[in-house]
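Only one protein chain is missing; all other protein chains are in place.
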Amino acid sequence: MSVEAQELDLLANDNRGKHQLEAGFDLLGWDEVTQGSVLASFEGDASDISLKKSEERAYSNFNSYTATVASWRVIKPVYNRDICIDCQNCWVWCPDTSIISRDKQMLGIDYDHCKGCGVCVEVCPTNPKSLLMFGEHTDLGESLADWPEKKKKEKK
Amino acid sequence: MAVKFDLNEREVWDGNYAASQALRQADVDVVVAYPITPSTPIVENYGSYVANGYIDGEFVMVESEHAAMSGCIGASASGGRVSTATSSQGFALMAEVLYQASGMRLPIVLNVVNRALASPLNVRGDHADMYLGRDSGWLQAGAFNAQEAYDLALCAFKIAEDPAVRLPMMIHQDGFITSHTAQNVYPLTDEAAINFVGKIQPIDDMLDFSRPVTYGAQTEEDWHFEHKAKQHKAIMDSKPVIDAVFAEFKELTGREYNRVESYDMEDADVVIMGLGTTVETARVAAKNMREKGIKAGVVAMRCFRPFPYEEVREALKNCKAIAVTDRSSPGGAMGAFFNEVTAAMYTSNNRPMMTNFIYGLGGRDFSIAEAERIYSEQVDNIEAGHITTNIQQFSGLRGPKLGFFKTERS
Partner (left out) sequence: MTEIRWHSRAGQGAVSGAKGLGDVVATTGKEVQAFALYGSAKRGAALRAYNRISDEQIFNHAKFMNPDFVLVIDPALAFTDNIEVNEKESTQYIITTHLSKEELIEGIPALKGKEDRIFTVDCVQISLDTIGRSIPNAPMLGAFVKISGMFELDYFLENMARVLAKFPQKIIDGNMKAITRAYNEVK
């Protein structure tokens, strides 16, 4: 996969991560908050929601989909398609559902919701790893160019 | 289709049986319960109505009262009509979850058969559990006899589920004194009862797949206060709905309920204020005092939450001495009921003399003679022009006279 495809809006609609988690809402008065602090996940009729892909869903402002925590991150995982074996380990382990995978094919990272914890790198089984942590401001192309070689088993 | 239950126009039921019949007639969908004396027969009877086909519902037996109220929350959030019953220690174990139910604005009806809280262990009636629930965000109404335990349970569903209210409601009855005392009860027909209560109108129900919702969101200092304020306002604003439901019930049955009940209050100088069965016993004493020339009256709380400040002040506006009775160990303060009535009366024009009687703990009998003695003491205070005793006294207690806090007014 090209560097260009690994963009922030990978399989996302315009609402994904549109506001900072702490600053997504006007601080409403007591007369405006929802009854019982019950929060609807979607805008409008969601009867067929399970048939829709995330980028097709009308997530509500209360849904974490529309919030971003990207600014919490100081290091970020970078994905290398050339090495990945699509084992889905990272998808299973990611605590913030920030691994984007379709039809059991790994596509990349949801950088709106990834907090940079590094679990995906830890659980990646390939050699070298298909996911590695880089500084938040490191250029994607440079990261891929710096990717390490396969480690050889040391003979004892 | 449920099997028809044969009812007579006049039944002899105890308070527990009466409440369980109200659950059957209100077509309660789910009862999640854990048994405890003296409330057990309410949920036990509902279970037998389900088992014998008298009602299409679910009875879920769980491992504790905490789980019982948790299950009620799940069922109510799913859109069902939900009820359960408890007492005393069970109520205490349920306490944490009571706040969840009210915060989520779920219209669960809880039948509380009042019983003392241990220790020492005691299964009999006092109001310790009722007081424990007074800040929990539930509406609270009290029955003075078995008929009222039935009537108020029916009204409770209609009040709690009203879209303008949407709050859980407790119906209280005195353990044993009401729950295990059989009296004449005049039930509605099944048809009249369900027509009165109506169908529940689900709001934000989790089984509405067209609109998935999150219950139990976390709100920190930036949101929590607004949500609690909105909830408090809803409790305060429930008063007209309660009044309207009581009015409709009177239309149907001729039986009248008010958030504050007044008896012999047209010209009363001395008043006993009470909760539960005490109210009716005091009414007999008031009649006796009037035969002796004392203008005695009774003011009773039908609704403990929302607390009817305006109505209390109105009911007591012409009287001179008021004895507020608390059937709960006050734990280092004046009785909670006394404090609230006194707060209501502080801004009145008449500023009557207010005294507090702690009585009847653990089911200690409250007799007509004791009520008459309390009236006589109020008369003494009026004649002296000030409170001659401690403001708080223990009544019906063995040992030396026990009382606390003296007045500065004379």
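Here the chain labels run A and B in written order, and each chain numbers its own residues starting at 1.
Just so we're on the same page, a contact is a pair of C-beta atoms (placed from the backbone, for glycine too) under 8 Å apart; a residue touches a chain by one contact, two chains touch by 3 or more.
Nothing here was measured: the structure is a model prediction, and the numbers come from that model.
Remark: the absent chain touches shown chains B in the intact complex.
Contact with the undisplayed chain is limited, among B:138, B:176, B:215 or B:338, to B:176. In the complete assembly, the contact with the undisplayed chain comes from B:366, out of B:338, B:366 or B:394. Touch with the chain that is not drawn comes from one residue among B:12, B:118, B:247 or B:397, which is B:12. For chain B, the residues touching the chain absent from view are 10-12, 14, 145, 174, 176-178, 180-184, 277-278, 280-281, 283-284, 365-369.
Note that in this section only the chains that are shown with their structure count from here on.
By the touch criterion given at the top, residues 103-106, 166, 203-204, 209-217, 219, 222-223, 225-227, 229-231, 233-234 of chain B touch chain A in their complex.
Against chain B, in their complex, chain A makes its touches with residues 27-33, 35-42, 45-47, 49, 62.
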